[in-house]
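A single protein chain has been omitted; all remaining protein chains appear in their positions.
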Amino acid sequence: MKLLYFAWVRERVGGASEDIPRPDGVATVGDLVAWLAARGDGYAEAFEESSMVRAAVNQEHVDLSHPVADGDEVAFFPPVTGG
Amino acid sequence: MKLLYFAWVRERVGGASEDIPRPDGVATVGDLVAWLAARGDGYAEAFEESSMVRAAVNQEHVDLSHPVADGDEVAFFPPVTGG
Amino acid sequence: MIRVQEEDFDLGAELKAMSAGKTSIGGLCSFVGLVRDMAGDAEIGAMTLEHYPGMTEKALEEIETEAHARWPLDATLIIHRYGRLEPGDQIVLVAAASAHREAAFEACHYLIDFLKTRAPFWKLEDTADGAKWVDARASDDAATARWAVKSGEE
Partner (left out) sequence: MIRVQEEDFDLGAELKAMSAGKTSIGGLCSFVGLVRDMAGDAEIGAMTLEHYPGMTEKALEEIETEAHARWPLDATLIIHRYGRLEPGDQIVLVAAASAHREAAFEACHYLIDFLKTRAPFWKLEDTADGAKWVDARASDDAATARWAVKSGEE
């Protein structure tokens, strides 16, 4: 999967993107958040207020129950503030 | 008083403006409409559908009960259609 | 600022001038009315806008003053043309600038709604059947009336 991070999620994680194989037992966005947070350090910090993190799968806004599959582009970011 | 006519009121009356002394017994815009309509011809035609004619006294929209005084500028016109 | 003029206006230059140097402005909403080539089913060639010099300026100034009383605005602009206009020509520009997006939108909408029912302009359209005075629309009165309701809700 391709993971992308934006704004303060990117700053806390410490990188803008990474490619990882889908971890065992990760079937939804929520599972992925839990798996990332458990990596510790910046990841834990980025996802500690998980209600403040939004997600997109293949460039569509989704919620935590949305499934993730091998090859998906999954992005995490704060609520948007453009316009 | 100075009387002004616009759009189809002007066309029916046959003139854009006229100066007249305030007629005896004319105290309101409604009185003035009745007095003008009684002049016949174009005036009668202009004011026959009096619900379609709007009035302004000294450049402010008013209704038929509004008083008129010597020296007033009184205008008659259809509902406005600008913008 | 209000202007009543026969000549065309430069939309971009007008809007730029409105916000120039005012960095408190967060949003600028504008509406331009244009001459359509169709009104109802009758094809329109051109139109002539008659107005009431003196009262027009007074009415537009009152509408602008009322908008400033209702919303926190940094700038407003109303330009209305008169005389002969062809399809595609600009008729009117209203614009409102504010720190806040909703204020800019609502004030701009208010300006055009009130202009439509209060500013003394009359359209004479050239149609295939000859010149015809445009009838006022009930929907314009309704558009003005709703601002009374909105004020009550606030």
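Should a chain be cited, it is by its letter among A, B and C, assigned in written order, with residues numbered from 1 in that chain.
What we mean here is this: contacts are C-beta pairs under 8 Å (C-beta built on N, C-alpha and C of every residue); 3 or more make two chains touch, one makes a residue touch a chain.
Keep in mind it's a predicted model, so treat the numbers as computed, not measured.
Which displayed chains make contact with the chain that has been left out?
Within the full complex, the chain not displayed touches A, C.
Among C:2, C:29, C:77 or C:107, single out the residue that touches the unshown chain.
C:29
Give me the subunit A residues in contact with the hidden chain, please.
Output for subunit A: 4, 6-8, 56, 59-61, 75, 77-83.
Residues on subunit C that touch the omitted chain in the whole complex?
The missing chain touches subunit C at positions 10-13, 15-16, 19, 21-38, 87-88, 99, 101-102, 104-105, 108-109, 112, 143.
Here, only the chains that are shown with their structure count from here on.
From the mean C-alpha coordinate of subunit B to that of subunit C, what's the distance rounded to whole Å?
26
What's the distance between the Cα centroids of subunit A and subunit C, rounded to whole Å?
Comparing mean C-alpha positions, subunit C is 48 Å from subunit A.
Touching two or more other chains, which residues of subunit B qualify?
Residues: none.
For subunit C, what residues touch not just one other chain but two or more?
none
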